[in-house]
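Note that this complex is displayed minus one protein chain, with the remaining chains in position.
Here is chain A:
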Amino acid sequence: MSSRRRRESSRTNISEEQITQLLSTLRQLLPEIPHSHSHKASSAAKVLKQTCNYIKTLHREVDDLSDRLSQLLATIDADSAEAAIIRSLLI
């Protein structure tokens, strides 16, 4: 019985390490929030919450940029602009 408990706890420890590592990878991708209390060990829940908020922000930005593009596309000439854009972006 005790050996089974030991085995289970070692399994969860390994996956906890993995999870901590993955969470720190995520935390590095998130934009820094200046006013947050910078405890070195920000909880998993906080990182997940910030991640969700960040993804929602990015979705909204894609929305907003699509909106602006839909209005701007009407005003530019496709062929010449496209070639120039490709050149400028891929450099």
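Annotations for the structure displayed:
The working rule: a residue touches a chain if its C-beta (ideal position, glycine included) is under 8 Å from a C-beta of that chain, and two chains touch if they have at least 3 such contacts; residues count from 1.
As a convention for this text, contacts and distances are computed from a predicted model.
Choosing from "EF-hand domain-containing protein", "N-acetyltransferase domain-containing protein", "NOC4L protein" or "IBH1-like N-terminal domain-containing protein", the protein name stored in UniProt for the chain missing from the display reads "IBH1-like N-terminal domain-containing protein".
In the full complex, the hidden chain is touched by chain A at residues 15, 18-19, 22-23, 25-26, 29, 44-45, 48-49, 51-52, 54-56, 58-59, 61-63, 65-76, 78, 81-82, 84-86, 88-90.
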